Structures are given as structure tokens and as C-alpha cells.
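Below is one structure, written out as C-alpha cells; the observations come after it.
Note that one protein chain is taken out, while the other chains of the complex remain in position.
Presenting chain A:
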Amino acid sequence: MSTETPESAASPPARSPSTPSRRTFIATTTAAGGVVAAGGLVAGPALLGAQEAAAADASPSSRVSLTVNGERHIVTVDNRTSLLDLLREHLDLTGSKKGCNAGACGACTVLVDGRRVNSCLILAVRLEGAEVTTVEGLARGERLHPLQQAFIDQDAFQCGYCTPGQIMSGVGCIEEGHTGSADEIRESMSGNLCRCGCYVKIVRAVEQASGRK
């Protein structure tokens, strides 16, 4: 029921391992929900109860300093804020997309310290000192990154919604050296869904940019 709320996004950053985390709490209530719902009176989808409310109280926030696309930001964020929501809602960097908010689609892929990650799964408060690169930070002025250009050349997108995530993931894939074969690229790019079905051309674009073709 509430499992799609990014589980980590709601768990306070520095909690001792013995404290029951929200992750386990959600798992319990979700399971219970199915059973109760089959009976009679049930609570709504909002099954997180009073205990949770008490725990939440005022929403704690933290100061984080991080670099995004080469620019240093010092921000005060709600501890529940994901990196994706920080980028989109607070830094006006809406290139990174939300497709599931649960780590299942890759639309939110960015690079953190050079590694590709699903930004919907990372809490902003954990990123003290981190270097984040989003799709907005790839081009040098008007000069596109080779992979951006390859996406255009190969027509590796249609609606374009998954594209920022695909491109960031592709940059990661190339950096990681997973471009030895088309099969390897396919495997390495399979965390990024494209509902328009551009996979064949995404592979070609990664090949083009990695110099394989």
C-alpha cells in the first residue's frame, strides 16, 4: 500500500540498527492490509498509524553541501527528501525523471561520485560532499556529450522521458567498460526501462559513443 513511498526516503538518516526502521514497519502493515481488507472495516491505504505520526512529529531537516554539475550547493533539506526530489523540486533540475520512485525504472539515473545510481532511492542528506552529475551537466555549452549526440543520431528515443536516465546510465556503462559486446551493453542497460521500446537503438547509441562503431 505505501510500499511505493521510497522506503529509504522516510527513514531518518542516522538511526541505530536496533531501532525498528520504517522499512520493517511498512512491510508489516502492508502484509496486514491484505488480510484486513478481506474482512470488514479496514483502514485506508494510509495504514501507517499513530506510532509513525508520533515519530514524525515535526519534519527534521539537515544541511547538506554537495556539488551538482560542478556547482556547489548548500541546502537545508527535509530528511525525507530523495536526491531526485532535491534535484527536481528544489534545484530546478527537472531533467532527471520520476518513473516509479522505487528503483524499478531508471528514469531518475544520475551519477554520484562517478557511479550511476537511481536518485529516487538515495536520501539527499546522505550526500554530504558528493559530486552529482545530471543530464543537464553533460553538454559543454552547446557541444553535446558524444552519447547525447549518439542518441540523436541513432534515434534512440521517442517520447524522451526515459532518455535522461538512459543517457546517464549509458555514460556509466561506458565508464565502467561494459561495452565489450552488444550483449554486454544490453545487460548493463537493463535497469533502464523504455516503454517506447527504443532498446535496439539505445544499444547502437552506446556503441557509437564508446567507439565500438
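Note that in this section a contact is a pair of C-beta atoms (placed from the backbone, for glycine too) under 8 Å apart; a residue touches a chain by one contact, two chains touch by 3 or more; residues count from 1.
One rule holds for everything that comes next: contacts and distances are computed from a predicted model.
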Quiz item: One chain of this complex is not shown here; going by its UniProt record, which of these names is it: "(2Fe-2S)-binding protein", "Rieske iron-sulfur protein", "Porin" or "Acylaldehyde oxidase"?
Solution: "Acylaldehyde oxidase"
Quiz item: Of A:S62, A:S119, A:T163 or A:Q208, which one is in contact with the hidden chain?
Solution: A:T163
Self-check item: Touching residues (missing chain, whole complex) on chain A
Solution: 1-5, 9-10, 33-34, 37-50, 52-53, 56, 58-59, 78, 80-81, 85, 88-89, 92-102, 104-105, 107, 134-136, 138-139, 144, 148-149, 151-153, 155, 157-164, 167, 182, 185-187, 189-203
